[in-house]
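The block underneath contains the structure these notes are about, expressed in structure tokens.
All protein chains but one are shown at their positions in the complex.
The block that comes next holds chain A.
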Amino acid sequence: MRLAKRLHSAALRNRAFLGALLLFAVFYLVYHMLHPRGFSSAVLIQNTNESVAIVFVAMAQTLPVLTGGLDLSVGAVMTLTNCIASELLTGTPAEMLFGALLTLACGAAFGCVNGLIVVYGRIQPIITTLATGAVAIGLALLIRPRPGGEVDDDLSWAMTNTVFDFAETYGLAEGGEAAWLQPFAAIPVPLLIVLAVVLFIWLPFRNTQMGRTVYAVGSAEGAAYMSGLPVERAKIAAFTLAGLFAACAGLYLAIQTSSGNADVTQAGAYTLNSIAAVVLGGTSLYGGVGGAIGSLVGALILRVISFYFRILAIDPLLQPLIEGVVLLGAVSLGALRTLRVKNRLELFR
């Protein structure tokens, strides 16, 4: 009885997230049913590969939004780290590992600088990151004025396929044939990467005092400060983690395309899509409510809508219009509860 009550209240608190999850599940199931090779490993690999970068950028955007800010540099940091990784991911396995860690460190450092400017410069996050985003693109162009790079081919193939292909490429677990590996053999590696980041970085962070402070700052910064919470450090941590997640996106993009590309338009598109994904996933733009897992689902919804254009015969020039209308519909679902509100004051919460 008490369990049921607790579940009920948890569901109420996560209403927006559960709605997004349901929407995604429906979209994705129907997609697989319509796809000629639906429910196959090949389709799942393709879907995850396409989604990893936007999922990480959406998770990155979540943290500054939770504190009540907005980070306009996440797409640019992804592009910058993509270019850095395209220079570093070659040589021996040890060198590649070092290169990957260095890439992630660069992203985190860039995010940390964002946080320091916001906290100690007392400048609005949206303006700060607009400027630092331009700096990131400038650095990316400096590192890689022309698209290219020599990312290791085997690494690229192994990381963008199933666990079996990974084992086969590197001759692990008897070339992927080991009996104990078989239950996992068909799982895409990119899916595992995203899961690992969620389980080992996001969830532990959210449960620390620092993580809870990020939420507190977003709901009522004054109250958080008066309660003695480390408000400034929490903001810096939020931006640093955003930089780290954006670097995960850049690193994966480099592995996926085995190259780097300082593409300004792409950086802008990813930043805008990350904000859309955050909102779709149930995180409030006013801060304090939501989470990175919601944004992950939000990003997947964004992606799955465009999947449909490949299996249905829709006029190519009408596709952007349809995508926009479906998105608007999806966001509006989250606003349905306002129709049932008895006291209009509740709308201001």
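What we mean here is this: a residue touches a chain if its C-beta (ideal position, glycine included) is under 8 Å from a C-beta of that chain, and two chains touch if they have at least 3 such contacts; residues count from 1.
Operating definition for what follows: contacts and distances are computed from a predicted model.
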Next on the checklist: Since a chain is absent, check the UniProt entry for it and pick the matching name: "Dihydroorotase", "AAA family ATPase", "Sugar ABC transporter substrate-binding protein" or "Multifunctional fusion protein".
Outcome noted: "Sugar ABC transporter substrate-binding protein"
Checklist entry - Which listed residue (A:Y28, A:W157, A:Y170 or A:Y225) would be found touching the missing chain in the intact complex? => result A:W157
Checklist outcome for this item: It is residues of chain A that touch the chain not shown, namely 35-37, 40, 42-43, 46-47, 49-54, 145-149, 153, 156-157, 160, 253, 256-259, 261, 263, 265-266, 269-270, 303, 306-307, 309-311, 313, 315-320
